[in-house]
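For reference, the structure is listed below as structure tokens.
Of the protein chains in this complex, all but one are displayed in their positions.
Now for subunit A:
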Amino acid sequence: MQHGKYRFIVGFLTAPLAIYGLFVIWPFIQSIYYSFTDWSGLSPEFKMVGFKNYTRLWDDEVFWKSLQHSVMLVVLLPLVTLTMALFFAFMLNVGGRRRKNAAIAGVRGSAFYKVVYFFPQVLSIAIVALLFQFAYNPNSGAINSFLKAIGLDSVQPDWLGDPDLALWCIFAVLVWCTVGFFVVLFSAGMASIPKDYYEAALLDGASRITTFFKITLPLLWDTVQSGWAYVGILALGAESFAVVQIMTVGPGGPDYSTTVLPLYVYQKAFRDGQAAYATTIGVALLFVTLLFVAVVMKLGRRERLEY
């Protein structure tokens, strides 16, 4: 296999590396460099300013608000999404009526549930955000008219217009579109756990809740951990950007109550013409992301269980 090996390797790697290097790696390196300049992005001239952008970041109230919201999403979104997904997946696989010769069984129609739950995952986040923007509309939106229809005329929140509620509305949309994927993923994992583990535990008098914490969760832990990292990156990245940018007034409002780090980067770079400062916020976002991944790896580390 040696003949012409290096020519082949070079031939096959050049094009992918060129595209990847030019459009992904090079901009990343540049962005860190630009964060030490005063570049506006509008003209080619700029000069080095040292840590000036970073000290400005320190005093920037909007930055701290964005950071706070992003951190809130990265902590709560995986927690809520994965807990709900584990709950539903466990119900799908173990919640069924007892049948002959089987201690545990999946519910009837579990295939149907899995198909429906997965719907949001194949839709674009932009479509989902637009749809919920209408649903949240305070005057003629689906949610408030529904509340009216069931006799709750007095409860007509201004969902996305209320600074105390807006971020939670965003949060709910992100949960809505992420849960289904993990129900299917965890369900596949649970289905591969040998049934006799459950039988033995149930015979020993364990409740189903105990079997979940003693059998299901430990055996599924690796999948939960990668899911945790995945949802967290999503909460810090493109998904939260799209939802906030499309759904909220401002965007990021009302009164900066929904702004998140990726949105703030976007606004500084492409609305305010402060490219260098935008990359500085981006570097902060990079740190938050890496810190989050490190925490997940550290906290999630357990002894590997195999079966």
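Please note the rule applied: contacts are C-beta pairs under 8 Å (C-beta built on N, C-alpha and C of every residue); 3 or more make two chains touch, one makes a residue touch a chain; residues count from 1.
Methods note: contacts and distances are computed from a predicted model.
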Looking only at the UniProt record of the hidden chain, which name from "Carbohydrate ABC transporter permease", "DNA phosphorothioation-dependent restriction protein DptF", "FAD-binding oxidoreductase" or "Hydrogenase" is the right one?
"Carbohydrate ABC transporter permease"
May I ask which residue of A:127, A:152, A:249 or A:299 touches the chain that does not appear here?
A:127
Of A:77, A:179 or A:201, the residue touching the omitted chain is A:179
Suppose we count only contacts with the excluded chain; which residues of subunit A make the list?
1, 4-6, 8-9, 11-13, 15-17, 19-20, 22-28, 30-31, 34, 41, 87-88, 91-92, 94-98, 101-103, 107, 112-127, 130-135, 139-142, 145-146, 149, 176, 179-181, 184-185, 188-189, 191-196, 199, 202-203, 205, 208, 223, 226-227, 230, 233, 236-238, 241-242, 245-246, 262, 265-266, 269-270, 275, 278-279, 282-283, 285-286, 289-290, 293, 307
